[in-house]
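With one protein chain removed, the remaining protein chains of the complex are shown where they sit.
Chain nomenclature is as follows: A and B, assigned in order of appearance, with residue numbering initiated at 1 for each chain independently.
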Amino acid sequence: MKKTLGEIVQSVKGELFGDASIEICGVAGLQEAQKGEISFLANPKYKNFLKSTRASAVITNEKIENSLPFAVVKHPNPHLAFSQVVKLFYPERRNCPAEIHPTAILGKNLKLGQSVHIGAYAVLENEAQIGDRTAVLSGSFIGEKSKIGENCLIYPNVTIRENVIIGNNVIIHSGAVIGSDGFGFAFDGKVHQKIPQIGNVIIEDDVEIGANVTIDRAALGSTRVGKGSKIDNLVQIGHSVEIGENCILVAQVGIGGSTKLGKYVTLGGQAGLVGHIEIGDKVIVGAQGGVTKSIPPNTVVSGYPAREHHKAKKLEASLSFLPLYIEKIKRLEKEIEQLKKKLKKKSK
Amino acid sequence: MKKTLGEIVQSVKGELFGDASIEICGVAGLQEAQKGEISFLANPKYKNFLKSTRASAVITNEKIENSLPFAVVKHPNPHLAFSQVVKLFYPERRNCPAEIHPTAILGKNLKLGQSVHIGAYAVLENEAQIGDRTAVLSGSFIGEKSKIGENCLIYPNVTIRENVIIGNNVIIHSGAVIGSDGFGFAFDGKVHQKIPQIGNVIIEDDVEIGANVTIDRAALGSTRVGKGSKIDNLVQIGHSVEIGENCILVAQVGIGGSTKLGKYVTLGGQAGLVGHIEIGDKVIVGAQGGVTKSIPPNTVVSGYPAREHHKAKKLEASLSFLPLYIEKIKRLEKEIEQLKKKLKKKSK
Partner (left out) sequence: MKKTLGEIVQSVKGELFGDASIEICGVAGLQEAQKGEISFLANPKYKNFLKSTRASAVITNEKIENSLPFAVVKHPNPHLAFSQVVKLFYPERRNCPAEIHPTAILGKNLKLGQSVHIGAYAVLENEAQIGDRTAVLSGSFIGEKSKIGENCLIYPNVTIRENVIIGNNVIIHSGAVIGSDGFGFAFDGKVHQKIPQIGNVIIEDDVEIGANVTIDRAALGSTRVGKGSKIDNLVQIGHSVEIGENCILVAQVGIGGSTKLGKYVTLGGQAGLVGHIEIGDKVIVGAQGGVTKSIPPNTVVSGYPAREHHKAKKLEASLSFLPLYIEKIKRLEKEIEQLKKKLKKKSK
């Protein structure tokens, strides 16, 4: 497929510096792009790749010298514009024909929407519901009475336990487990008695869930992931956690039971949150941060235990000088001893 | 199903403040409960939910003003009592009829107990053993000569490799992998040579293993999880690790090879333990703690590297004041300089 640069610029609503008639045949990274391809620069760190790129056009918001041998598409959000261009060239990633593989196990009283795709060896238990145009790929398991909305993509080898509710346009990557029992035990003085986990999980519209993520069902009520939130690989979400809308959870994050996140919260990779706390809207937790108490909205925290980021940075800087200051203290001690002695001498 | 509050109180051996004849028809959390339902309060943090709950009865150990519009079931362990009540209303969670799905692959010389359930597309390799009333759900894999005890529940898409031994009443959640090769390599100066992992894994009775947990087989001998221990999601247990009885491992914990845990050890979420150390009975490691050496029994540690918790807390408090103390040191330096000058002047 080919498109002129002019067509592309128009579709992403960018500003063109260069020849609108250039033919573009594909997309690639700055280092890999060939003549005829379009690329992008979002992270200024990679600005020097511009000198060597063979791309015919680059989408960016950076100032570019106009002597460079490619067209520039100026756009305030190059990532976003680029993702739109990628979709122009690769309109549909997964080819999921509307068909039910003969090896799929279909329980009783299913509700299957129009144009669903059910892959080989997928298992749908009784009374499960699958919405229009949703694909459940090979080897995935949909438990009893679970309900999946429209236009979802469930990759191979996903496990969705019983009574889980999933909205529309949800993507779930391979190996994810949704609705496993929450980790709830009562110690009777000798052994840990299991507390039955009879709640469920609700995943709202437009959520994406990474590979090998685990989201536990609530003991009572629901564990909930809000509309538009995106969850990276190997994240753990405990029972009764509530995640607001449009949150970003980077890989290997862990969230303890009953913790609540507001909207637009960002948790860096490997960050951990204890249970039973509240995280306000637009909070950002740095990578590996350990959050031990509730955080008010619009706060940036980092470190363990997590502190406001500017304090954590100051502390970190202080720490670097700690051995130096310990030497200083030792010297000051000696100097004070000498001063004391001198003063004593004088007094005599 | 309905039960009177009197019957419930009797069955959990609690003390009733209220009307024994009230009919209870279900269980729910304080916030979700409706008239006719029973709830519980274990964490004092949620005490103010009592003011608005619509529950007809609440199990708790907290002091409750007697003006509130619900019956109170006083119990020293409300979590435990509540879990018993849940079991009254939801006697069996998983409906696993005694049947072998026609698509299950049955190897040679299997030993299958009475009333076993083998799900669709489960694979049992040669000489595997499955105890009475055990359920192996859809898509799970049981390797050659592996032996699973009685009354176990193996959720969908679990992988149990060869020669693994699993006791009775064990629950294994979806995506868990038991008996993968230990991470053992010998560097020959150029490349890492694989050390064959010919040991196995032993899981004792009453263990619960979370979703997407990984437990590696030993190079030699056995990796072992002791009776009654409970393992949360995404935990990693290295080869030849030995976990004592009734331990609690919260999500995303990692334990290096050959480390040994005593009984009743609790590891907080994301805690990491290096290999080849010993952790005494009843040790508690805080969330994200990094344990680099052996810990004597009955010790609480936290932080990285893990220190005794009261030291770690003191250190943490000191740290908060570090920038302040650095300012003090700078001021003290100046003051001493001035004192020195003054003293010199005087000497003249």
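A few notes on this one:
Keep this in mind: a residue touches a chain if its C-beta (ideal position, glycine included) is under 8 Å from a C-beta of that chain, and two chains touch if they have at least 3 such contacts.
Please read all numbers here as calculations on a predicted model, not as lab measurements.
The residue from B:26, B:78 or B:139 that touches the chain not shown here is B:139. Contact with the undisplayed chain is limited, among B:78, B:262 or B:290, to B:290. Considering the full assembly, A:83 is the residue among A:83, A:114 or A:298 that touches the omitted chain. One of B:16, B:88, B:110 or B:332 touches the chain omitted from the figure, and that residue is B:332. Although one chain is not drawn, its touching partners on chain B can still be listed: residues 103, 105, 121, 123, 139, 141, 157, 159, 161, 175, 177, 180-181, 183-188, 190-196, 198, 212, 214, 216, 219-221, 234, 236, 238, 240, 252, 254, 256, 270, 272, 274, 276, 288, 290, 292, 304-305, 307, 314-315, 318-319, 321-322, 325, 328-329, 332, 335-336, 339, 342-343, 346. Residues touching the missing chain, restricted to chain A, are 27-29, 31-32, 43, 45, 77, 79-84, 86-87, 90, 93, 103, 119-121, 137-139, 155-157, 171, 173-175, 206, 208, 210-212, 228, 230, 232-234, 246, 248, 250-252, 269-270, 287-288, 303-304, 316, 319-320, 322-323, 325-326, 329, 332-333, 336, 339-340, 343, 346-347 (touch as defined at the top).
In the analysis below, only the chains that are shown with their structure count from here on.
Chain centres here are Cα means. That of chain A falls 25 Å from that of chain B.
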